[in-house]
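Reviewing the structure listed below.
Only a single protein chain was left out; the remaining protein chains are all shown in position.
Labels for the chains are A, B and C, by order of writing; each one numbers its residues from 1.
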Amino acid sequence: MDLYEYQGKELLRQFGIETLEGVVAASPEEAKKAAEQLGGGTVAVKAQVLTGGRGKAGGIKVVKEPAEAEEAAREILGMDIRGHEVRQVLIEAGAEIASEMYLSILVDRTEKKPLILFSTEGGVDIEEVSERNPEAIVRIYIDPLVGLLPYQVRELTFDAGLEGDVAKGVGKVLGNLYKAFTESDASLVEINPLVATEDGRVLALDSKVTVDNSSLFRHSDIADLHDEEAADPEEQRAQEAGLQYVKLDGDVGILGNGAGLVMSTLDVVAQAGGEPANFCDVGGGANADEISEALDIVTANKQVKSVLFNIFGGITRGDEVARGLLSALERSEISLPIVVRLDGTNAEEGREILAENTPENVYTEETMLDAAKKAVELAQDGGR
Amino acid sequence: MDLYEYQGKELLRQFGIETLEGVVAASPEEAKKAAEQLGGGTVAVKAQVLTGGRGKAGGIKVVKEPAEAEEAAREILGMDIRGHEVRQVLIEAGAEIASEMYLSILVDRTEKKPLILFSTEGGVDIEEVSERNPEAIVRIYIDPLVGLLPYQVRELTFDAGLEGDVAKGVGKVLGNLYKAFTESDASLVEINPLVATEDGRVLALDSKVTVDNSSLFRHSDIADLHDEEAADPEEQRAQEAGLQYVKLDGDVGILGNGAGLVMSTLDVVAQAGGEPANFCDVGGGANADEISEALDIVTANKQVKSVLFNIFGGITRGDEVARGLLSALERSEISLPIVVRLDGTNAEEGREILAENTPENVYTEETMLDAAKKAVELAQDGGR
Amino acid sequence: MAILVDNDTRLVVQGITGREGKFHTGRMVESGTNVVAGVTPGKGGQEYEGVPVFNTMEEAVEETGANASVVFVPAAFSADAIFEALDFGMSTVCCITEGVPVHDMMRVANYWRIRHATLIGPNCPGVISPGKANVSIMPADIFTPGNVGVVSRSGTLTYQIVNELTQRDIGQSTAVGIGGDPIIGTDFIEILKQFEADPETECVVMIGEIGGNAEQNAAEYVQSEMTKPVVAYIAGFTAPEGKTMGHAGAIVSGGESTAEAKSEALQRAGIRAATNPSEVAELVAEALGTSS
Partner (left out) sequence: MAILVDNDTRLVVQGITGREGKFHTGRMVESGTNVVAGVTPGKGGQEYEGVPVFNTMEEAVEETGANASVVFVPAAFSADAIFEALDFGMSTVCCITEGVPVHDMMRVANYWRIRHATLIGPNCPGVISPGKANVSIMPADIFTPGNVGVVSRSGTLTYQIVNELTQRDIGQSTAVGIGGDPIIGTDFIEILKQFEADPETECVVMIGEIGGNAEQNAAEYVQSEMTKPVVAYIAGFTAPEGKTMGHAGAIVSGGESTAEAKSEALQRAGIRAATNPSEVAELVAEALGTSS
């Protein structure tokens, strides 16, 4: 689960990391009031979206007075930044910045440890820095059973060439950030830029925090921050139904059982010249309710012109799957062409059941490749 | 550093472990007032001493009303329990006890891990239980990097045959006790007995807490509890001078450099038929100030009839040691016979220096055995 | 032989009395696995499918000499169950449970005892050595004994591919589902190493997907250390950036985590890569010299 900048900063502050003073606004008027509240001087108006690249998209403006803040908010609110609508802006006080740095902690999958990344080249994309000048990034792995050790903090500051107050300040932020990372079950906490001010303070000018979804049961405060409005309505509905669903741009709706099989189905559809409209994993069972809900969600996307249902019968046998599917189809009023490919245990029996009972808009195929081709063809023919 | 029962209980309460209500009293009058404050009913009057066996010594009395509490306190205050004078009593409310258990966490030196000991046979000496019925003790080692795991708590309660509220209550106490143990840098936390009450609560009826002296720099609150009055005055003075000193019962005062060498010196004196009056390690150097302070402390014990000074010249050479000793002797006015045994690097030179310059009451010997014999002989001759 | 589980496996089911635990215990027993014990705190003394239930792993191991465990306990308690299994000497631990917190898994993965055991999962289908032992939730009847080792991050995709192998009369030595989470116990490399050493295994199928860079590391290992042929398949070429595709670990989050990057690494390492699942069985047949 991703947090908005302002939520992430609130979390950082809870763990003792300093940020600039800021107020969230959802309208130009609120933005103006916020700017006044912050003293009436220079403020930054920053789009709150759960994606990167807002700077380049014009989602951040620095203005000199409240009236300008109102104007900037009017421009930014409602913007679409990489598919995300801006519904809030953060109005933030200014600061005299002496230097910009980068600091993050993430979960390193290979080492299975928290990894700290630090660079004195902050404010830019860290992947860019990594490619251009890998030496400029200090990397330190933490043993999660031991925690962050004092020597590792020193190593970071020495390796980065920090000195004096800045070294001390960064060390302190790092200790607090590691605490925030572990105690919030984060998979990523990133401060870019982490700035040193002219008066020697070190503070977080931006924040990017991702909390492990699997841990939300023990972080109800964070779970409560989940922003349902920001999610795609079909994704939201799928989540409520316990389905794994991701919306894409194409016109071939896809359902299947098992994440790997569904991902593979998307690939095969693309290879057949089609464009998948979504990823949808219905899980292991052949429960008619679940199948029918999944079909409804997939076809609620008006771009979908055909549906490919790819099932491998494992523990749930092919004949049971076929019956579940039929019962689901009976209940729904989908007129779109549906290609069913059924494989695995008792697949033949399942296909026979389908062949005898299916409505006209349902086609069965034996292999994934053939099924994909058929679904693509049907979509190109216009579907409904 | 050992805590008094009432201090240990205060610590346990800070970590969420329930105890009986209690008040400390330093006089019979205070004891009476305390008993009244606790409701005027049955209370226990318990000697506060930093040693075990107070029960057998008559240091605990259960009384039915405040006047009796006053009387009991009068008997207990001033008592000598295994060399410890009782200066305070804890007046504690009564409880309906259903069962007595034993729970402790200690540092296991061999495994280098915290070790939990639990028994449903509480209220008695655990070493006794261990000998009589070792099966009655559940032992669980904790990995200090992982901490106490839920499965280990279950294991303890299942292995001990606990059920229902008592199992839950003991589990909760254990979690809190482990926290108290680690966060206080304790080397021992012991609750004996840990009791289950008739109404299903689990609480600590006694407490024994030892905090690692080496950790006191980060526990100023605990360090402040150090009871200077309870210590032997010479031990207290030695501690202030940074010397390792332990008072014993004999008449041969002993000084040396290095804990092992001094322990060995005590043993050799005993083998020679003498009785060591103390253990005193003056450390590695040959600083005249330190030697003179150590000599003063050792001879402040009026039982001492002769002194054995056993030095091994290592990095500090024998000649330097000899000069340090002479300068120390010049300053002090000790008339007791002092046997000096000097060995190690430049020992011969050192002995020569001593031979030429020492006052009459100083004897030099070449070997530990000879020196011990001489010191014992001199003590038996009456010393001063 | 086979790897990880075989006829010598004495399995304990942790969380045996839960819905999933019960159901799959029945299936594992049915497919010939020597399930010697179950553990559910508070249910000690009961029996399920002829399997005695204990309160603790300590008791289960003491009473039955179990040497491997499979974990079905709920996600919030899975790490605790894994620690318990490791502390009582299990040489293989399979955690089926989905949704185990990543930080819990990091702690487990860095525990010293893990270096003396093989942890498969979490969020995995388990391990099956056809005809010997089934420590998994996989449909045992699509498997058949043979000489192809399978290691995969995905469940149904594995079934799909194994089914096609079996249909071609190509049997499997062991199939290992290493799990779809960001932090898993055992990565591809450790399993590849065991297959390389297993005399029964002659060819290995590796099924990867987007997220992380385990496939790249595996490719390097295959190139430098393995003599046996490896056939690979990667899923997720059409996955968009930043979206979790079903598995918590299947997410494109930078250059290395894309299917393209993985595919390129495989090719650089000279590994046979299938472009769709059905091609895998063909390439395996080729590699074994049994293609018709």
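FYI, a contact is a pair of C-beta atoms (placed from the backbone, for glycine too) under 8 Å apart; a residue touches a chain by one contact, two chains touch by 3 or more.
Note that this is a predicted model, so its numbers are computed, not measured.
A.B. asks: If you put the missing chain back into the full complex, which of the shown chains would it touch?
C.D. replies: Displayed chains contacted by the hidden chain, ordered by label: A, B, C.
A.B. asks: Touch as defined at the start, partner being the missing chain; which of B:127, B:229, B:333 or B:360 qualifies?
C.D. replies: The single option touching the absent chain is B:127.
A.B. asks: Which one, B:134, B:164 or B:260, makes contact with the chain that was left out?
C.D. replies: Of all options in B:134, B:164 or B:260, contact with the hidden chain holds for B:260.
A.B. asks: Looking at B:93, B:107, B:136 or B:336, which makes contact with the chain not pictured?
C.D. replies: Final answer for the missing-chain contact: B:107.
A.B. asks: Touching residues of chain C against the unshown chain: what are they?
C.D. replies: 110-112, 115
A.B. asks: Which positions on chain B touch the chain that was left off?
C.D. replies: The list for chain B reads 51, 107, 109-110, 112-114, 127, 143-145, 182, 185, 187, 212-215, 217-218, 244, 246, 248, 256-264, 266-271, 276, 279, 281, 284, 312-315, 343-345, 367-369.
A.B. asks: Which residue numbers on chain A touch the omitted chain?
C.D. replies: 143, 146, 149-151, 154-155, 158-159
The definition used in the following text is that only the chains that are shown with their structure count from here on.
A.B. asks: Using C-alpha centres only, name the chain that sits farthest from chain A.
C.D. replies: B
A.B. asks: Busiest chain-chain interface by contact pairs, anyone?
C.D. replies: Result of the pairwise contact count: A-C comes out on top.
A.B. asks: So how far apart, in whole Å, are chain A and chain C when each is placed at the average of its C-alpha atoms?
C.D. replies: Spacing between the chain centres: roughly 27 Å.
A.B. asks: Taking the mean of the CA coordinates per chain, how far is chain B from chain C in Å?
C.D. replies: Averaging C-alpha atoms per chain gives centres 55 Å apart.
A.B. asks: In angstrom, rounded to a whole number, how far apart do the mean CA points of chain A and chain B lie?
C.D. replies: Using C-alpha averages as centres, the distance is 59 Å.
A.B. asks: Multi-chain contacts only, two chains or more: what residues does chain B have there?
C.D. replies: Where chain B meets two or more other chains at a single residue, that happens at 146.
A.B. asks: Pull out every residue in chain C that's touching 2 or more other chains.
C.D. replies: Within chain C, residues 107, 111 contact more than one other chain.
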